[in-house]
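Yeah, one chain of the complex is gone here, protein chain that is, but the others are all in their spots.
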Amino acid sequence: MTEIDKKQDRSPVPSAFEYAPAPESRDLVKLEDRYGLFIGGEFVEPRSGEFHPSVSPSSEEELAQVAYGGAADVDTAVGAARGAFENGWSSWPAGERAKVIYRIARILQERAREFAVLESLDGGKPIRESRDVDLPLAAAHFFYYAGWADKLEYAFPNRTPRPLGVAAQIIPWNFPMLMLAWKVAPALAAGNTVVLKPAETTPLTALLFADVLRQAQVPPGVVNIVTGDGRAGSELVKHPDVDKVAFTGSTEVGKEIQRAVAGTKKKLTLELGGKAANVIFDDAPLDQAVEGIVNGIYFNQGHVCCAGSRLLVQESIYDQTIQKLKRRMSNLRVGDPLDKNTDIGAINSKAQLERIQELVRSGEEEGADVFQPECGLPEKGWWFAPTVFTNVAQSYRIAQEEIFGPVLSVLTFRTPDEAVEKANNTPYGLAAGVWTEKGSRILSMAQRLRAGVVWANTYNRFDPTSPFGGYKESGFGREGGLHGLEAYVRFD
Amino acid sequence: MAQAPALPHGFELPLLPRLPKIGSVDQVAVEERAATLAKRSIKRESKLFALELAVRMTDLTTLEGSDTPGKVAALASKAIRPDPVDPTIPSVAAVCVYPNLVPHALERVKDTGVKVASVATAFPSGQSPTDIKVEDARRAAELGAHEIDMVIDRGAFLSGNYAKVYDEVRQVKEAIGGAHLKVILETGELGTYDNVRRASLLAIAGGADFVKTSTGKINPAATLPVTLVMLEAVRDVFEETGKRIGVKPAGGIRQAKQAVQYLVVVNETLGPEWLTPDLFRFGASSLLNDLLLQIRKEKTGRYQSPDYFTLD
Partner (left out) sequence: MTRLPVAKTYKLFIGGAFPRSESGRSYEIEGANVALGSRKDVRDAVRVAREAFPKWAGMTAYNRGQVLYRVAEMMEGRRAQFEELIGDQAEVDAAIDTWVWYAGWADKLAQVLGTSNPVAGPYFNFTIPEPTGVAGIVAPEEPPLLGLVERVAPALVGGNAVVVLASERRPLAAITLAEVLATSDVPGGAVNVLTGRKGELCPVLAGHMDVNALDLAGIVGDSTELERLAADNVKRVIRNGDGYSPWHAAAFLELKTVWHPIGV
């Protein structure tokens, strides 16, 4: 044996390839100790006098104290929005309105990383997603709708679109910035003013957005941000000077809102829950389908209204698919949302974690087989390992109820008819996925699935040009695309 | 992966009924997956491991009409001791040369553990009669090459004559005795990921120990998604038969950073078991110096200049 041989023998062979904790720097984000309400272009003390902490779900650390607006605050905010609408904004030349929205888009691009870090900190989502999905898409939405601001007559031929007035917008905690963009961008493009109510667990990026409004020199009162819990949302919906209500959240709350606006002239759009079927045919590109299954349900910890939470696999490839899926799941990294290698971050709140745990228990009790890959979960914070249930019957709660967590229920089918029947057998109708090599089958499935979005050989894709929204109890109205404008205009 | 029977020359392998089994690849999704994996960052200690591992996985290659015994001797010296300044740097896996230069390479690497690989079968085009290609490989093995890097007949493959491709791989495998067989698919000429997957399975059925992306003479050569598709084919073979097949991306990998990305893809797709020169190689020439440069950077903490690394 030569020297070199010996040396070669000694060279260390890594037993495993370790990924570094590669945390994004928190220093990018400067937080205030406490935040008031953003009304009329400045932060004001809440008349409610109420403040509560916003907590990081990955560390349970208190990030800032945030005001909880009450009825009086909502009234002030709506008044500010009404004032801004009447005194200038609605008569701004469309081209100038476009330019101010373009500014917002550009500033979001410039400050993207700062927002991404804060989003992950406050909401628990992996930085990989907030950096590569939420923020680029949020900026793109403003960019896209900026372009519409001075082209509305092309979106509605033969009609004269006019703004509605004051839009009340209530957004959820799963994509705080992105939902803000989905709502604020088309509202402004059409010439409305806004009172935005962020989710109580994730208000911080919306509050940072106030600084973007300052930099872009958006006139005071055009966008007002009232943080708080369901009470503020309820006051906002009920306020008589609101012309439009846009809500994204649970079907339960959506129904309450629909009842609350009944008998008024308020225009309403609802983007609610879902229980989407992801249908895998036996000719699908299987490795990519498995990626799609994983992306469909574990993206953003499954806190996605259109999550592919029901997997429908053709029986002839069932074993192979489940084996590949389990193998792939064991590669998922759960942990620090700010780590660039993290695939699955923290569950957004303790309450949500408890709901997931409760539903998972019910799945076990009803007789489904549960699989979770081995993965260490951090001690502090709220976490749930990626989970898949097999042997699920259509009647189980985990096949019917929206879990809104990283939990997948697997069912099987034999023929396209059966797949359609099972996929549609739900009160929801937000989204569906189809995986097959055959184009005509994609289109026939797309035709028969009762869902507002059908993804073929992909899943969880979003684009500002593409309308999004549900059938049935998943809500009505569309956000995104040309159709997203309709929610914010009236015709004389 | 079915065990394909030995078939008479020219007989069409009954592949068509098995096509659903071969499966398909979605381009958009596989490219996106590769791009996601390329963003993984690995630990500093692991990085040093990874860089040294990449050195040990390198098939240091020269395949020029102008190759001479002198050139190959210099290359072999570099292969044995890549960095004269740093004796802790391991040798590379092999030197890869044309058949004529095998004896010269062997002379240098004797007793060092570095292998000699020879390209064969009318490399790089493969456009010669089968018997000549088989003979080419046999002679390279007889000249002492430990490993034979053959090319598949892309003309036959693209005209649907899969049996010819399979048959040639089998004949070469028989002809080279105990030598290790790497089968070059020349993915840059295959046009689709579906074809890459199909050719991988065909080569493996024919007896390949390794599937290799490229000759290095065609652009594009190795890419991350192509390699991912091949690794997935290898994984399916392993799951079904327990047989471990190696993968060798070759051509176009010039930077250490790229090499690390490939190792991440291997790790995520097949696991650490495949992180060995026995099952993964890089076909490269200029990559080695960048690996050395980055290793020294990791060790010293300072960015390096190529002026301080030997060119062979």
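Order as written gives the chain letters A and B; numbering starts at 1 within each chain.
Just so it is clear, a residue touches a chain if its C-beta (ideal position, glycine included) is under 8 Å from a C-beta of that chain, and two chains touch if they have at least 3 such contacts.
What you see is a predicted model; the values in this text were computed from it and never measured.
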Exercise for the section: Please work out which displayed chains the absent chain touches and list them by label. Expected result: A
Practice task
Taking the full complex into account, find the residue in A:Ala81, A:Ala140, A:Leu311 or A:Ala432 that is in contact with the omitted chain.
Solution key: A:Ala140
Problem - Sole residue of A:Lys151, A:Lys350 or A:Arg450 that reaches the chain not shown, by the stated touch rule - result: A:Lys151
Fill in the blank from the handout: Among A:Leu37, A:Val55, A:Ala98 or A:Ala138, contact with the omitted chain is made only by A:Ala98
Handout entry: Among A:Lys238, A:Arg355 or A:Arg441, the residue in touch with the chain that has been omitted
Key = A:Arg441
Fill in the blank from the handout: The missing chain sits against chain A at residues 95, 98-99, 102, 140, 143-144, 146-151, 154-155, 416, 439-441, 443-444, 447, 464-465, 481-482
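Simple rule for what comes next: only the chains that are shown with their structure count from here on.
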Problem - chain A-chain B separation of Cα centroids, rounded to whole Å - result: 43
Practice task
Would you tell me which residues of chain A are touching chain B in their complex?
Solution key: 2, 4-5, 7-8, 11-20, 22, 128, 282-289, 291-292, 323, 331, 340-341, 437, 457-458
Exercise for the section: Under the touch definition given earlier, write down the residues of chain B that touch chain A in their complex. Expected result: 20, 23-26, 28-30, 32-33, 36, 39-46, 49-50, 52-53, 56, 80-81, 87-88, 90-91, 111-113, 232, 239, 263-264, 267-268, 272, 275-276
